[in-house]
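After the structure tokens below, expect a handful of questions from me.
Here the complex is missing a single protein chain, while all its other protein chains stay put.
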Amino acid sequence: MSAVVRRGTRLTAETLCFTFDGREYHGQVGDTAASALLASGVRTMGRSVKYRRLRGVLAAGPEEPNALFTVGSSPTVFPNVCAPQLELREGMVLRSQNRWPSLRYDVASLLQLGSGFLGAGFYYKTFIWPSWHRWEAPIRALAGLGEAPGACELPTVAVEHFSCDVLVAGAGAAGLAAARAAARAGARVVLCEREPVCGGELEFESGTIEGRPALAWIDATLAELATLSARVLTGTALVGETGGEFIALYEPGGLPGANAVYKIRPRAFVIAMGATERPIAFINNDLPGVMLLGAAERFLSRYGVNAGRELVLFANHDRVYAAATRLVVAGMRVRAIVDTRDATGLGPQAARQRTALAGTGTDCLLGHAVIRVTGRGQVRRAVIAPLASPAAAHSIACDTLLVSGGWGPSTHAGMHEGGVTRYEEALGAFVSTEQPDGRENAGAANGLLELSQALADGAGAGTRAARRAGADGDPGTAPLGSGDGAPRLVPFWRSPADRAGEKHQFIDYQNDVNVADLRAALAEGFVDIEHVKRYTALGFGTDQGRMGGLLGAAILAELRGEPLRDVGTSRLRPPYHPVTMQSLAGLRVGARLRPMRRTPLHEWHVAHGGVLEPMDLWMRTRYYRENGPGAYEAGIAEAQRVRTSGGIIDGSTLGKIEVAGPDSGPFLDALYLNKASTIKVGRSKYMVNLREDGMVLDDGIVLRIAEDRFIATTSSGHGAHMLAHFEHYRDTQWSGCGVTVTDVTEAWAVIVVAGPQSRTVLREVLSAQWRQPLDALTHMAFARGTLAGQDLTVLRASFSGELAFELHCRPSISEPLWESLIAAGFKPYGLEALDILRVEKGYLVSSELNGQTTPFDLSMDDLVKHGNHCIGRELLDRPAFHEPTRPRLVGVRAVDGRMAFYGGAQLTTPDQPHRACGYVTSSVYSPTLSEWVGLALVSRAHADGAVLDCRDPVRIGDCKVRLTSIIHYDPSGERMKS
Amino acid sequence: MKGVEQVRHRGLGLVERQTGRVLEFVAFHFPSEGAFVVGWPAAPGAIRHDVQGLSGLLHFAPARWLAPSPCREIAALVAAAEDAATGTCIDVTGKWREFALIGTAAARVLASTLNTEIVLEGRECAAVTLFDCPCVLARVGDGYRIWVRASFAEDFVNAIESLCLPG
Partner (left out) sequence: MIRLICPFCGPRELREFEFHKTRAEPGSTPYAQVYERVNRLDDSVEHWQHVQGCRAWMLVRRNPSTGLVLETRILGGDHP
């Protein structure tokens, strides 16, 4: 436990407690998990996925590949949380990953002995005998990263869509300069920064800007941006973009799971997301104690944590000397600086710093490289050799090795939608050149690592962005500043090693991909970087190749003997960092997953024991609780009551389309198989739509309201499709003609009053003016009038086979009308009962109108014969539609009246038990006939009266059925037409 | 149909308004410059306000205008257009339910589901989907007028009620 109160730009003096792997530790408010543990002397923070090698923290940002913790306790656990990003809170519970039973003693680390069998792509080549499945279970148990959370309550996300003139991603030197210039020019600026504070490298790089220390300049700039109404979003990372819309997630405290999701459409976009430092590959470069140079600087300046006591620095650029100077001032001892360049590589500032460091006892080597580090579980010694003669090595005792191989511009935000990059030898990195629609990189993201250049570049990009967005004010002068000098980098990717050593030169820490794996991939014939990536899993982890992607590409290029610019890097895709499903779901969670459509009578059904179920987007009543313990019993009771006296059902979901205009008759003729234009005003007709290939699409009733006005009803399920179908036809073949199409589904509530008593009850409920029209109403005719001042249409039509009336009324009077029908003695029935009634009468629903049946299959030959030229007519006259093997719609009943059969059961003949000659489309228990009845589609070879086997091995077993006419009850239709 | 306040908290009001008759006028031909009388909102997204300043006639879809609770003047305009055989007038009473969304948080509520700036750019009304519900949206003064398709209206109110906005 550290008793010293550390000072850092992110810390306060207040302390807190947390646990890691069951032990209690102390930290300060502002600490991250990584900084507090480092301060407490903890260096091992996890094990690698495959070989279970001990690992420590390598980086100080979201690109950290090793120190991933599980936060919290089941079920609310957050796996794979990046330790350097996770802000500690009092009582936080942390666990390391990829180890069992403990971090120190991990059973699976014995796998390292079998590492020869576990190279890249091992699952294609090994563990095949006797059967992969025997090995699969234990291998899967070892694989994977972290523990998935259980069912837990997560906070709902706030989503915000907004536009702005200029979006600047990244609030480092270049980003702040860009935002300031754009805002001064009058643009609406949004600046987003993934860290909780702005500044980027300025946080530790000792720079001065416009005569002030960098940190003071940052504060002044942010204050100015506030006065210019710029919006600064900290703790907000840009994760991706599609089609000009940028997604940024506000994840405070480094815990995954956004609190807010921003969807931003800027007119212009500046990418100032900096550059990511990369390591160099040498033997055992994954030992705890090996850290990136910039990470050590950040741990020092932000959290007051010393990365180690005896340091060795290994780099290929000038910045290492500036860094070493700062580390020495903080009290760390730099034993050696290993610079791969020769003396001519150094700039004057670096040369001065080097001389000063040498004077204080640091061994400053040029043209050398660290060949390997050794130590049990952490760095103890560094083995260093001259590049000219790698055999002449010597070793130094140390506890920390800080490595830096250079920086790779974070260009991803420009690359997600396609952009072009170019390899810059002076950077040893790819810099983006072409970007879609004028967006630009600025600063380190543009390959400019010097502070003065970054500021100028940022100001220029911000100004150009403001101009593109139409703001032409004065951006002011670009800020002048100076900090660390130019890096003068000479690319260096890996230290010399023999074949055995290459196995421990790690490139991708998260997937344990080493140089030997790259060599193996090449030997297997995987040459392209995209293939190598997928074969070796290079770049697959949570860091998405930020540590090892470029390193891997460079080493691959070396192994291929080609320049790096020809090898390239693999394609970048969003999201930039791991995003939780919760963030993507946004508001569509729980009850808000999908919309729910309600009929005007919905509240009544709910209040009166209706059991509702979703049908597409509608909630429809299946049955009413008072009629039975479940759907089966209640449906039977409700159906029986309709046949004996009557009932009412809410049919408001019925699709209704109003077609109006002088050409509406001919228009409908073209959409239906049978003619609409011959319907008389005041009458309706059962009509069938064909699909363009001749199959039956839908059916419904069309009412002729007036000479130039019809209402076409569709089935509830096909409503949306039929509306689009009508609209499409009107806007293509009938554009400019005198016909309009309007969806009126919700303008009319529909109450079906069915049963022998229906006319009596209606006469009682409707006002006196309706008596005569009701009595005079013949089958398929309708009468229009008003009720309580609102429009009402009474249509005499039946889907139950009983005397029935469809009341189409305005929603505002639907509930009073419904209640008056209840008061008059009718009770409601639901879809379950409706299905029973319609199957008894052989009426069709989507089970029969399934898109695979022709009008001939459905015995609609008459409609075809008298039909007109319509959509689908041409393809109706096909020989294939008249083949003897085409199905025919028939009724079915069990030979033994007590047997049940279900829809979906297959029908076979005894001599061909393995080939279905048909199947049952619908089946119900009929209370009227006291047996199960159904409808089926059966090959024409079988006539009415034939007995077939009804096969249902999975559900209720087999029985014998007889084919009958499709109308099981009241075949002459007397009850309906009474 | 509720004519009462539905949601009121923290700078937000969602109030359902009573509607009387609601008409949709659908034209046979479009684009329709010159086909209508002066004052007819012919441009996409245009609104003709009635004498009380309320939205009288909204051009929310090609060749389709919404007339919610039309006053005598608007009703006469629409009837005249039908008589002139320019199109047909459909009585869609019950299809749309009208809400007023007001308060300082109104804009932020809508921003949860779409980018209002883009959708209302260069127009006074737009056919949109808000919280997965089909709507017609109009900016009115400091707030908004929203016509929601009736079967979705309950869901629309629930969506706004369940929004958890940053304080």
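Each chain gets a letter, A and B, in the order it is written, and its residues are counted from 1.
We take it that a residue touches a chain if its C-beta (ideal position, glycine included) is under 8 Å from a C-beta of that chain, and two chains touch if they have at least 3 such contacts.
Source: prediction; values computed, not measured.
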Out of A:T227, A:T732, A:T778 or A:T885, which residue would touch the omitted chain in the full complex? A:T732
Using the touch definition up top, pick the residue from A:L584, A:L875 or A:A916 that touches the left-out chain. A:L875
Considering the complete complex, of B:I47, B:I74 or B:A127, the missing chain is touched by B:A127
Name every residue on subunit B in touch with the hidden partner chain. 29-31, 44-45, 60-64, 118-119, 121-123, 126-129, 134
Which residues does subunit A use to touch the chain missing from this display? 242-245, 692-693, 724, 727-728, 730-732, 735-736, 874-875
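The criterion applied here is as follows: only the chains that are shown with their structure count from here on.
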From the mean C-alpha coordinate of subunit A to that of subunit B, what's the distance rounded to whole Å? 32
Mind listing the subunit B positions that touch subunit A in their complex? 1, 24, 26-29, 63-64, 85, 87-88, 90-95, 108, 111-118, 131-133, 149-152, 154-155, 158-159, 162-166
Partner subunit B, residues of subunit A touching it in the complex: 155-156, 158-163, 260, 263, 265, 587-588, 591-592, 594-600, 602, 618, 658, 660-662, 708-709, 736-749, 790-791, 810-812
